[in-house]
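Excluded from the complex is one protein chain; the other protein chains are retained at their positions.
Each chain gets a letter, A, B and C, in the order it is written, and its residues are counted from 1.
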Amino acid sequence: MPAQFTYRRRVQFAETDMAGIVHFSYFYRYMEETEHEFFRSVGLSMMAVQPDGSVIGWPRVRASCVFEAPAFYDDLLDIDLIVLRRGVKSLSLRFDFRKQGQRIAHGEVKTVCCSCPPGRPFFSIEIPEAYQQVLVEGQPSPE
Amino acid sequence: MPAQFTYRRRVQFAETDMAGIVHFSYFYRYMEETEHEFFRSVGLSMMAVQPDGSVIGWPRVRASCVFEAPAFYDDLLDIDLIVLRRGVKSLSLRFDFRKQGQRIAHGEVKTVCCSCPPGRPFFSIEIPEAYQQVLVEGQPSPE
Amino acid sequence: MPAQFTYRRRVQFAETDMAGIVHFSYFYRYMEETEHEFFRSVGLSMMAVQPDGSVIGWPRVRASCVFEAPAFYDDLLDIDLIVLRRGVKSLSLRFDFRKQGQRIAHGEVKTVCCSCPPGRPFFSIEIPEAYQQVLVEGQPSPE
Partner (left out) sequence: MPAQFTYRRRVQFAETDMAGIVHFSYFYRYMEETEHEFFRSVGLSMMAVQPDGSVIGWPRVRASCVFEAPAFYDDLLDIDLIVLRRGVKSLSLRFDFRKQGQRIAHGEVKTVCCSCPPGRPFFSIEIPEAYQQVLVEGQPSPE
C-alpha cells in the first residue's frame, strides 16, 4: 500500500442543499467512494463475487464525520485514506477531506468483512489474504 | 383498484438543492414511492420473494416527468397514480403531482415485470394474476 | 417537549443497495428527517426565514452512527429523538432506531445554530428563545 491514497472528487450540483452547501450525508458517500477507489487501485473489489456465488462484502459497523468548513458546488475535494486499524475481521479507515490544501472535514468508518450468500443473511469472516496485504496500518494525520 | 390512488409526501431538506427547490431527480423517486405504496395498499409487494428464492421485480423501461412549478422544502405533495396501460408483461403508470390542489408536475413510468433469480440476470415474465387484478386501466387526468 | 419524540419511517426501495440492505448513508438522512419532524411537531421550522431575508439554519458539526443490524426494504423504522445537550449556540441530539421494538442503530448529531444571510457566509448565533423552550435535555436511553 502506498503511504497515502488520495481520491479527488468534484462536488456535484445534486449534492448541494437549499443552504447552498453539500448536504452532510454526502460526506459518508465520499468516504465510501474513496475506500472503493483505493481497493480498485490495487486490483481488488469491494463486492467480490466468489466461485460459489456468494459475495465478500463490507457492511459498516460505525461511521462518523466532523465538519470543519462547508463544501460547495464545483469544489474539487481531495480525500486522503489512512488505515487506522486492521483487525482479523474488521477494518477501520480514516478520511481527511481537503479543499485547496485546507482540511474541511475528517471521518472514520469501521467495517466488518462478511460473506453474503445469495438470498441469505451475511456473516462475518476473516479478511482474505489479498486484502490484508494492502491494508497496512498507517500514521493517522495529526488532529 | 380504487378509481384513484393518492400518496401524500412531505418534501425533505436533503431533497432540495442550492437553487432552493427540490432537485428534479427526486420526482422520479416520488413516483416510485407512490407506485410501491399503491401496491402495498392492496397487500402486494414490488419485490416479492418467490418459493424458489427468485424475486418478482419491476425494472424500468422508460420514465419521464414534466416540471410545471417548483416544489420546496416542507411542501406536502399529493401524488395521484393512474394506470395508463396494463400489457401482458409491462405496465405504464401516470403520476400527477399536486400542491394545495395545484398541479406542479406530472410523469409517466413504464416497467416490465421480471423474474430475478438470485445471482443471475433477470428476464421478463407475464404479470402475475394477483397484480393484474388491481391494475385496471383508468382515465388519465386531463392534460 | 414530550419526554420522547418518535418518528416512524418506511424504508424505500431506492434507499437499498446491491447488498440488499439500506445504504448506511441514509441513516443520517433518517436522523435529519426525525429532527425536522420534531421541530415541525412543535410549530418550528429548521429553515426559518427571518424578516430581513436571512434564514436561521442548523449546519452540522459532527454526526456519527452505530449500525447494529441491517434495515431492509419495506421495514418500518421507529426513530426516537433525545436532546443530549443544549448549549448556547449548539445542540446535540441522539437518535435510536428501532424495528419491531429491537434497536438496530443509534446515532448522534451536533449542530450549530446559524444565521444564513442570502448570498453570504453563515455565522453562528445563540439559539432563539422559541427553540430553547422545546429543547430540554432528556435522559439518553441506556447504551
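List of remarks:
Following the convention adopted for this analysis, a residue touches a chain if its C-beta (ideal position, glycine included) is under 8 Å from a C-beta of that chain, and two chains touch if they have at least 3 such contacts.
What you see is a predicted model, and the numbers here were worked out from it, not measured in a lab.
Note on the undisplayed chain: of the listed residues C:M18, C:A69, C:V88 or C:A130, the one touching it is C:M18. What chain A contributes to its contact with the hidden chain is residues 12-14, 29, 32-33, 36, 40, 45-47, 73-74.
Chain B meets the missing chain through residues 18-21, 24-26, 28-29, 32, 47, 55, 57, 59-67, 70, 116, 122.
Think of the hidden chain as still there; on chain C it touches residues 13-14, 16-18, 20-21, 23, 25, 49, 53, 73, 118-119.
In the analysis below, only the chains that are shown with their structure count from here on.
Chain B and chain C touch with mostly matching residues; of the residue numbers seen at this interface, over half occur in both copies. Closest to the protein's overall CA centre, chain by chain, comes C. Chain centres here are Cα averages; for chain A and chain C they lie 24 Å apart.
For this pair, chain A with chain B, the centres built from the Cα atoms lie 33 Å apart. Taking each chain's centre as the average of its CA atoms, chain B and chain C sit 28 Å apart. Residue numbers of chain C whose C-beta contacts span two or more other chains: 29, 32, 47.
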